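This is the structure, below, for whatever I ask next.
What you see is the complex with one protein chain gone and the rest in place.
Right, chain A next:
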């Protein structure tokens, strides 16, 4: 394990600080989150529309160097910030060499410095191979792991195209719980044919595993996936929306009773165990995103890196950064995002705060008549300064948002 970059690379990083495109002298203080994307997976899951790719061999040195310089580029445009979280997402970042993880964490600390309670999460597949690396990853600085368990039923795992079985997954979870302070795992539910009772049993089992955080996603057929093809051919019949609604309500009931209430549409946590990194997204904090396809939102810009690994690498060679698009977000766009993202949270939004941040009057942000109408239906509520979508409303969020959001 070699947590620090070699001297040569360090020199390169320092040179990059002179990049004139970032020499705007705009020194913004404050907190920052960092997202690092590792785009490779062993195989492609049939439901997955993430930026994940299957490649025969990965030149690990080259990737490490490239990610480091992509980070350095962000560092030059974001001086004076302090990192509150780092998130290694993918793809399957648990396939990254722990040394690369360590190097990236160390570099990040050098660039920005860490908040004392920094959360450093890595997404991991619950296979025995990966579980064997958990200790090294912990040593590299990872303090939170998010496991793609996906199901506690072998048939469902097979249906989802997962390589692991339930026993292997549970073993990996145990290893993770020993290696990391905080552990989350994902489950996918509302699978075709899944009964309410079966889901309740699985969820009860899952809660009993004792993690402080659960991400519980209803299966969504995303365009361009294998499931989408099967659905179009009629070979896969998605769950009936009314049944899915029943499952959603049961999920809320069980997790609340167990002390892991939903703080976002699909995320449940013991109080204090929420993903700080993801909260940054939903609360409109600044975040830098590096690696293929990573998105960033920082000082009013939206950045997107090249999606395809090869294109991103080529861009790195060319420009020493992987940015494909860099758009200035208008105040309207920022406000819209604040509403769209913020209303996913149980805590909702503070319209006045968004108005203050974007300079757009609250009357232009939120459609008061729609809010009043939805309030009588019990779908939204106003709690002191905040506007929230209620438990009942959360299931209908996508239908509620276009009514409530006045701008855009």
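FYI, a contact is a pair of C-beta atoms (placed from the backbone, for glycine too) under 8 Å apart; a residue touches a chain by one contact, two chains touch by 3 or more; residues count from 1.
Note that contacts and distances are computed from a predicted model.
Participant: One chain of this complex is not shown here; going by its UniProt record, which of these names is it: "Sulfonate transport system ATP-binding protein", "Amino acid/amide ABC transporter membrane protein 2 (HAAT family)", "Xanthine dehydrogenase family protein subunit M" or "Elongation factor 4"?
Facilitator: The UniProt record for the chain left out of view names it "Elongation factor 4".
Participant: Based on the whole complex, identify which of A:244, A:258, A:346 or A:381 touches the chain you can't see.
Facilitator: Considering all chains, including the one not shown, the answer is A:244.
Participant: Which one, A:194, A:336 or A:358, makes contact with the chain that was left out?
Facilitator: Missing-chain contact among the listed residues: A:336.
Participant: Among A:52, A:77, A:121 or A:218, single out the residue that touches the unshown chain.
Facilitator: A:218
Participant: Out of A:258, A:302 or A:381, point to the residue that touches the absent chain in the complete complex.
Facilitator: Only one listed residue reaches the unshown chain, and that is A:302.
Participant: Which of these, A:185, A:287 or A:312, touches the one chain of the complex that we don't see?
Facilitator: Touching the chain that is not displayed is residue A:287.
Participant: Go through chain A and note every residue touching the omitted chain.
Facilitator: Contact residues on chain A toward the absent chain are 35, 217-218, 220, 241-242, 244-245, 248, 265-266, 278, 281, 287, 289, 293-297, 302, 304, 333, 336-337, 340-341, 344, 373-374, 377, 379, 394-402, 405, 408.
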